[in-house]
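Of the protein chains in this complex, one is absent; all others appear in place.
We just call them A, B and C in the order they show up, numbering each chain from 1.
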Amino acid sequence: MINPQAFTPNEIMTVAAARALRNSDVCFVGIGAPSAACNLARLTHAPGITLIYESGTIGTRPQVLPLSIGDGELCETALTTVSVPEMFRYWLQGGRITVGFLGGAQIDRYANLNTTVVGPYDKPKVRLPGGGGAPEIASSCGEVFITMTMSSRTFVERLPFITSFGHGAGGASREALGLSTKGPTRVMTDLCVLEPAADTRELTVVSLHPGITREAVQAQCGWPLRFADELIETTPPTAEELRVLRELQDRTDRAHREEA
Amino acid sequence: MINPQAFTPNEIMTVAAARALRNSDVCFVGIGAPSAACNLARLTHAPGITLIYESGTIGTRPQVLPLSIGDGELCETALTTVSVPEMFRYWLQGGRITVGFLGGAQIDRYANLNTTVVGPYDKPKVRLPGGGGAPEIASSCGEVFITMTMSSRTFVERLPFITSFGHGAGGASREALGLSTKGPTRVMTDLCVLEPAADTRELTVVSLHPGITREAVQAQCGWPLRFADELIETTPPTAEELRVLRELQDRTDRAHREEA
Amino acid sequence: MATLLSLAEAVALHVHDGDVVALEGFTHLIPFAAGHELIRQRRKHLTLVRMTPDLIYDQLIGMGAADRLVFSWGGNPGVGSLHRLRDAVENGWPQPLAIEEHSHAAMANAYEAGAANLPFAAFRGYIGVDLPKVNPRIRTVECPFTGEKLAAIPALRPDVAIIHAQRADRAGNVLLEGIVGVQKQAVLAAKRSIVTVEEVVDRLDAPGYNATILPSWTISSIAVVPGGAYPSYAQGYYRRANSFYKKWDAIARERESFLAWMQQNVIEQGPEAFQSHAAAAR
Partner (left out) sequence: MATLLSLAEAVALHVHDGDVVALEGFTHLIPFAAGHELIRQRRKHLTLVRMTPDLIYDQLIGMGAADRLVFSWGGNPGVGSLHRLRDAVENGWPQPLAIEEHSHAAMANAYEAGAANLPFAAFRGYIGVDLPKVNPRIRTVECPFTGEKLAAIPALRPDVAIIHAQRADRAGNVLLEGIVGVQKQAVLAAKRSIVTVEEVVDRLDAPGYNATILPSWTISSIAVVPGGAYPSYAQGYYRRANSFYKKWDAIARERESFLAWMQQNVIEQGPEAFQSHAAAAR
């Protein structure tokens, strides 16, 4: 028997992200937490969800989570697989994706993300992987969900580099750039869920995970956090959600152990 | 037994066109005489020639001539078939075609072609089919071969409309437009073969088909024709060429009669 | 998600008078049955978009469905003229037809740009020719790196794209194979789309991992019309009726013979007639 009270911070982050997805969504999936969340949604409340990976696989239904965005499992279980130029031109830029998932090394209060460098670009202290698909996922998807583990080194007052655009300097920053997509609408962390305020677009804690205090969240954030007036507690994962997620992770671990 | 002396004007035009093709050519094929010529070349001296039809079929080897540029036979015998945007972008514009075949309703002395209108564009006397692939075939292929039946209504002093660009007003007209492709290098007719003069680029008769006089050719041309100093007689079709061509035409007629 | 409707329902729902409509299919998979349904439902004032108008647009134009034609090659392939198209352009019968004319390369690029949600396409084209003098929708764009001037064309974004395909699965995913033309681009570029299919199957049996498939959620409605591409063809189902293309020349040459043929074969028929036509071409 699964004890629904006993879940890890990572599990509730993944479950919260999965719940945000609808059966009708067409979802551009990143690796790691987004991939687990999207497939958890598919295996629970959203069996009709369309998962797209930037490697070109459309409508994929992996039995185990891929390590990369281009594992053979994704192609074998997909409705079809297109070239990478087609993926970025017809499908992402084409405006056909309802939800894009992003993560990042750093985020600011307006949900702008940095995955490029820490320190100056020309003389970086830490060279991060770079943008990949993120800059255009951030602008072309109907809305963007972000999953990140909170810490004061990752939730920062000021980004050294904007790799993908969230709500810029807040307010109508997106509209000012001609963007008609919503941008980040939800940030799922290991401690809480944040959403941009309707007016300022500043990220606001709307839901605390069970047992997490305001102070605990603030301690892991580099700017003074806003909390929603009607702050609620995140509904804990159900036994069924935990069972499906753990089975998925187990299948994945077994599969990755088996091969060479 | 085939009598190589007994050939039709259309047959020698097709044979002359076929002979101009090399085994290493990648050829963009139009319908009608070009299609017969290209497949005759493939079935005789150029078995390695690559035939491409604008419908997307690459490396096709039809057993019968297609009626349209998209008959099923072309796809079934092709190395592969790509989308039409890809055909025009990667393959034609990509500069991968060595020879493009064109025909037209009208031609002028610089091998510019009209397949658009007779009379004013806005109030046409005769509305012709239009350019289709021709404008970009004329500019993107390494060189262009033209096949047309001669008559003073089709070989005209002045075109009412330039659908595809040959040598413009002659001389360095192509270079002036930034074109590095050769444009029309040979015009095969039912009476003779013409080539642009090295300097002026005016079409010049270089070879008369057997039994055809200069006067007979001039009678079917709307401008005063130039003849090469070393005018030769076109080598008549061989018995083998006529046999292969007629068998191809017979197979084609039978196939088109058989279906509904 | 694509809804499964009868052809009459799909046309009634998605195609309105005055719409910009693209029926595509490059020689192969031309949606003839859907075109006939547009005629039966008396759609008017359409802007018809198609690279190769072919017989189906000859029929629509001759029946007075179109105010405007956007095209790149308007002939009966391998046979000759489209007489109804010519009669409309040359003589304004049954009504004047405005034309917007391009090259194949331009239209293929314009559909591509539409599918990719770009406002225009740049390409190497129209060099030295007269079409840009008569079509203001052909412009130039300068490469911001080399300064080179390229031809530019606005993206095609039809109100409705209508295509024919081999088959759909029960979830409404559609497979095309063979000469696939610009159909995928046309559907992705359009606001709404109708796909007629030969059959609906439990499993698509797509050839390989990279088959040309339109997911259900990219299509508005699907209608099952066996033989719906006749006298064009559906690779793997029936062959092109080349002989009908030749016969059309005589049918369409005179207004009277054309109207009589349309009355008998289109107005008084339904999509079910296509099944037997195509069966003869198998």
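Please note the rule applied: a residue touches a chain if its C-beta (ideal position, glycine included) is under 8 Å from a C-beta of that chain, and two chains touch if they have at least 3 such contacts.
All values derive from a computational prediction rather than experimental measurement.
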{"item": "In the full complex, displayed partners of the excluded chain", "value": "A, B, C"}
{"item": "Residue among A:Ala6, A:Val84 or A:Ala172 that touches the chain left out of view", "value": "A:Val84"}
{"item": "Residue in contact with the excluded chain [from A:Thr147, A:Ser164 or A:Gln220]", "value": "A:Ser164"}
{"item": "Which of A:Thr98, A:Thr116, A:Thr147 or A:Ser207 contacts the chain that the document leaves out", "value": "A:Thr116"}
{"item": "Absent chain, residues of chain B that touch it", "value": "24, 26, 50, 58-59, 75-76, 78-82, 89-90, 93-96"}
{"item": "Contacts of chain A with the absent chain, listed as residue ranges", "value": "31-32, 54-57, 66-72, 74-76, 81, 83-85, 87-89, 92-93, 116, 121-122, 124-127, 129-136, 138-140, 161-165, 168, 173-174, 177-179, 256-257, 259-260"}
{"item": "Where the missing chain touches chain C, by residue", "value": "116-120, 122-124, 137, 139-146, 148, 150, 152, 154, 177-178, 180, 206-212, 235"}
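Here is the rule we go by: only the chains that are shown with their structure count from here on.
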{"item": "Between B-C and A-C, the pair joined by more C-beta contacts", "value": "B-C"}
{"item": "Geometric centre: closest chain by C-alpha means", "value": "C"}
{"item": "Whole-Å gap between the CA centroids of chain A and chain C", "value": "41"}
{"item": "Rounded Å distance between chain B and chain C, as computed from the means of their C-alpha atoms", "value": "28"}
{"item": "For chain B, residues that touch 2 or more chains besides their own", "value": "none"}
{"item": "Chain C: positions in contact with at least two other chains", "value": "185, 212"}
